[in-house]
Structure formats: structure tokens, C-alpha cells
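Just one protein chain is left out here, and the rest sit where they should.
For chain A:
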């Protein structure tokens, strides 16, 4: 009796719920095939497993660093030096630029060109106009063709560009055992590590290659050069240049000066750029502060007003 009433009551309730569900969600229940797979529990499990698989495979793929090169092929990462001219409020040290140009002229220029820098760009930066005219006149340039179509030679002018040591790439390779000395005009921008890399490279030649290192014929060992085998030998030795201002010409001093000079060659606008940037940021900060003040001034009556709601008095 009791069992029968219980058994009877359940189907009734179940039928009532089913009919209610069917009438309210007919579209979904009729379109979905397997109803057990759509249960909330199964959906949650499926989504959780899929998320776990995706996260796991992503961690597997991206979690470990992949190196295309060995550390030797990568090259030793250069030390980060506290370059004074790299600070946001410092110009180049123009006396250092002048020394660096001397190092370039006397050491680097025999193999490396600086073809994108004209003589005139030194005037008022590290040399007087008379000094630069003298430098330019030391070199010969082609003239325009004359009446007979012949091209003659003339001394250089301030508007000429610094001549390259070799007439073309093939000549440069032939003179350097197949290795091409890169143009130094933009070398600071063109190498990872910039100033740090070039300074480390110039000063990083060990006296002899470490045990176990293989150095090819005609090559030199430098840990900072990718692959460690560099065709350029060490060129900066103490006293190889005699500075006119009496600065001791140590290896690191010359390397520092020539790196700063090459940075100037790559970024001759740096001094002006930094000064204009400081001016603009200071001015715009002031204008921004004023605009904030004006906004608060204009909004203050709205921000400080008080709305009072007086409920209607019920007439009773």
C-alpha cells in the first residue's frame, strides 16, 4: 500500500516534469541527438580536459627555449656598459668624438668605409671648418665630364662624402682574405648590442684562443663575434694613436672613443633629438597639468552638488 503510493507518485511527478520540459525546450531537445552527452557534467568534463590539454601542450611547446645556434655560434653576449652619452639628458662628449674620429682615420679607415658621412657633417661638431676643408682636400674625387667627355680628378670639398678604402666589394674581399669589412656608417644601429657589442668586440681579443677552440686559417678568435672566428685581428693596442689633447691612448680609451664616434655617425641627430624631447615633454606636462586643473575647475559645481529628493506628501 505504502510502496504502491510511493511508486505511483514518482511517475506522476516525472511525467509532469517531462511534459513541462518538452513544451518549454522543444527546439533544443528535438535537434540534439544524444541527450546524455549534453548533460552539464559531461560538458564541464569535456571543456576541462580540452583546456588542460591545450595548456599542457602550450607549456610543452613554449616553455622550453629553443636555440637555433650553439652558444659559440651565438657569440658571447656583451657587457652592458654605463655609456654616459646614452643617458637621456646627456649629449655626446664632443672631445671624445674628436678623438674617436682620429682613431677611425688612423686605424679603422684602412679597411672600413664610412660612406654615408660627408665631410661637412663634422664642421661645428668636432672640427672647425678649416680643419675639415684640409681633410677633404687630401682626397681626390672625380669631376663631372668636361667638354671632351673626360673625367678628371679634383681635390675634395666639404660636400663630398668620405671615400671608401676599396673601390668595390670584390676588391675589399680580395684584400682581406675573402672577408668583407662592413661599412661603419650605421654599424651601431646595425648590430645587436650596439655600443656594448662593438666595445666588447674591440677589447675582447684574448692573447691566445682558449684550449679546445678551433680557429680557421687566417681567422682570429673573439668570443663576442658570432661563431668566434673573425677575420679582423686585434687592432687597438695601447699607444697605437697619439691623441692631440693628451688623453692616454689606452686600448679601452680608444675603443670607447671610436664607439662613441660610430654612434654619432649612426645618429648625428641625437643631441638635438634629446634636447627637443626634453623640451616637448616638459611643455606638454605643463599643459596636461593645466588641462587637468581646468577640468576639475569646470566640473567642481557638478561634482559637489547635492541632490535632495523630497517624497510627495501623501494626502490622507
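Going forward, a contact is a pair of C-beta atoms (placed from the backbone, for glycine too) under 8 Å apart; a residue touches a chain by one contact, two chains touch by 3 or more; residues count from 1.
Note that contacts and distances are computed from a predicted model.
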According to its UniProt record, the missing chain among "Complex III subunit 9", "Vacuolar protein-sorting-associated protein 25", "Clathrin adaptor mu subunit" or "Armadillo repeat-containing protein 8" is "Complex III subunit 9"
Sole touch to the unshown chain from A:137, A:160, A:183 or A:271: residue A:271
Touch assignment to the omitted chain, from A:131, A:152 or A:242, lands on A:131
In the whole complex, of A:94, A:157, A:173 or A:234, the residue touching the missing chain would be A:94
Note that chain A touches the chain not displayed via residues 89-95, 98, 124-128, 130-131, 245, 271, 275, 278-279, 282-283
